[in-house]
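The complex appears here without one of its protein chains, the remainder shown in place.
Showing chain A:
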Amino acid sequence: MDASNTSDAYIRITNDVISKSRNDLVFTGELDESVLTELHSIWRRKMIQAGVIRGTIETSSPPIQNPNPLHGYAQNKSGIDSDPQFPSTELGLSIKNEGEGLYIPQQDGASDDIKPSAFAPHDDDDESLNEDDDYEEDDINDDEDIPHLIMCQFDYVKKRKNKWECKLKAGVMQINEKNILFSETKGDFTF
């Protein structure tokens, strides 16, 4: 998992985005070449500062060699911008567990007092329900606590009892302050 391969790949991707944008937007007159050049330059600078690509940052004084050696990313960039100009994906609020249906919140008024039914078996060990009894599941969208993230595609996900198997592909792994790219992954998880 050579970091320099990621750097090369990112540089190629950057160049590809710029040259295709040039074809689509500059040659049609929608975008000025100088703006595209500036875009390229700022993007590159940010990636060098983040430590994901090799390069020097040019300024009016002699070029500054990046003080952060190529190592991955310097900061944890978490979350998705809520800027309306860059719409985010809502990955879904519903938590769907196997064996259970979707949770439908009660909307028909306050909950009723539950009186013991003459037909239900009465168990002396029953405790009354309290607020503290709710189990707060870890928020799956809480990126703050998980700096390690993998973004990819799945070919399949299957499980047998508690053994999960998946085939993933085309992924970016941001783990241990490194950026590692993969074409294919086989995952074996135990639930």
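Basically, contacts are C-beta pairs under 8 Å (C-beta built on N, C-alpha and C of every residue); 3 or more make two chains touch, one makes a residue touch a chain; residues count from 1.
The rule is short, and it goes like this: contacts and distances are computed from a predicted model.
Between the names "Transcription initiation factor IIA subunit 2", "D-2-hydroxyglutarate dehydrogenase, mitochondrial", "Acyl carrier protein" or "Trafficking protein particle complex subunit", the one given in UniProt for the chain missing from this structure view is "Transcription initiation factor IIA subunit 2".
Considering the complete assembly, chain A touches the hidden chain via residues 1-2, 5, 9-10, 12-14, 16-17, 20-21, 24-25, 30-31, 35, 38-39, 42-43, 46-47, 50, 52, 73, 77, 80-81, 83, 85-86, 88-92, 94-96, 137-138, 140, 143, 145-146, 148-155, 157, 164, 166, 168-176, 178-191.
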